[in-house]
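The complex appears here without one of its protein chains, the remainder shown in place.
== subunit A ==
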């Protein structure tokens, strides 16, 4: 019996770990094992409700059954490691997972706040150890606003959110707003590369600190997939067709070192307005300006700063803040040092090229430290910025635009206007007449954008604002309004974007619960969006984003929507939008979609367990081909859990070819895993000898296609059961020949 202490450094599939004589003793007490590894415990509580696992019969009586009745072919007992998947209630985990994903999606669409700091402010930040300047210092703190944030929607109802955040972008250095040029590597390739890197660090047997999490978290959502999703959602840079990455506000910062503070502020403002930092034509230039005075606690006098601050308030109004920071660099050994949190929303290219430190040095994370007082000050500043300036400003803009632009379009006259425009060619339904009669002329075909002040652009901005304020009802109706306009102008990217976001906001808005009709309508919308993105604009990243969002949100709807979700995920794989790692992740996702479908109450049909199991098996196959046997093993384990309910009694597949395939796959995973660990196979032979399994080889010889023939000793644990199955198969073969 393994003592709890021995089991503490859990490495992925314990059944394969060398030196542990068969695994049965370990898997018999899943509780005990879990308690013995505190690092896993934390992950478990985080990812799902921990409930005492209902002991599975096959789990608890692993060894006795085998010795007592060796003739029972058991699908489950053939790989002992799968017992671990019974650790928590899978249903709870799945539910939590979907909420988490939903929140992740919502948070990915947060307002962007530009940061434009004077040279002296950047200098101050650099002194503190932030090479990227002031922007880098405050960036991580914008991603999560502490405390609740109350937002009023268009009808005046308030709702408070715990997880609101903003993104700080640097207006000073990297030239904002320019869309990614086609010559560079595609963002999807970067995405794949990031995953590769992450996987590489995970698979390293020594540095696999993240791995147990990945492994045990599988029934809900694997962290790898979450990383993938987060990366996918942070690809977007500012583009004409959607305004999520256009700045909603900008922080103009000076420090107390500045000799001519007010003039500097004016200059910075002028820079953002019409200087070299001017936005392109499709970004609305009227965004909120927020003035920030950074006071250097270590070197400057606070009375001077307060005086200056009062002056600023007189000049610039209410949107001002005095931020008191210490300029000395903080080191780890300082009393009140706090590590700066890591940025959650780094785009793939940033992750690849920008920050290599965390990968090198995992202990400190490569993240600089700051004083606790500084953290408090920055948090207070960000909260005040968002709660008192950004959100009210956005609410205000939405109300104004809704009043001035949208209601005119929504009203009876607006309908008539757009209708008369559409039917200007006297109802001749041909497409060519639509171009002449229907196009508003606001769309700049040569450059492919609407100017910021055209009603189409303003409406889109309003809808995006409403979306970022989480007023999905308003945003859905506005996107719906826009869709036909964009189609008339043949502004296909706008068109696709409007369709995409209208589907997403419909899925997010809580009131419209998924009836069959609704889901069908959403499927239609998604179809159009994908077609526009892929065929008309050949914009793969956006198409992938659209389909992934659709899949996740449909999945979180539950019920019949999950099948729709699975279909979209299959579509993603089929269109070749994802690379090889993505294929594996999406297979797992499809499996999770089907698994989320519960049987009808009171009866045992209506679930999609077989489909879920099938996709898990495919995922395992894909992982194995990628040379990730540990992931394959996890997927296989999941498949066995899913299949457990539908395979009658003995747990073997009734279809011979399926059984063969799964057997081979399982064996290949095992072999590869052992090889990856550099394990000497003699070990296993010794174990087999110790267990004293008698293996009859004449039955195995009849099978030509079995890989298991090659490395026989490994199968020792499942020898007797296989012998039995071979008997079955022999009979089946006869029958096939008949």
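The rule is short, and it goes like this: contacts are C-beta pairs under 8 Å (C-beta built on N, C-alpha and C of every residue); 3 or more make two chains touch, one makes a residue touch a chain; residues count from 1.
Here is the rule we use: contacts and distances are computed from a predicted model.
Asks: Leaving aside the chains on screen, match the unshown one to its UniProt name from "U three protein 7", "Geranylgeranyl transferase type-2 subunit beta", "Putative trafficking protein particle complex subunit 2/Sedlin" or "28S ribosomal mitochondrial".
Replies: From the listed options "U three protein 7", "Geranylgeranyl transferase type-2 subunit beta", "Putative trafficking protein particle complex subunit 2/Sedlin" or "28S ribosomal mitochondrial", the omitted chain resolves to "Putative trafficking protein particle complex subunit 2/Sedlin".
Asks: Please pick, from A:611, A:628, A:641 or A:667, the residue that touches the omitted chain in the full complex.
Replies: A:611
Asks: Looking at the whole complex, which of A:106, A:229, A:573 or A:674 touches the chain that is not displayed?
Replies: Per the contact definition at the top, the residue touching the missing chain is A:573.
Asks: By the contact definition given up top, give the residues of subunit A that touch the hidden chain.
Replies: 567, 570-571, 573-575, 580, 583, 600, 603, 605-611, 613-614, 617-618, 621-622, 625, 646, 648, 653-658, 660-661, 731-732, 734-736, 738
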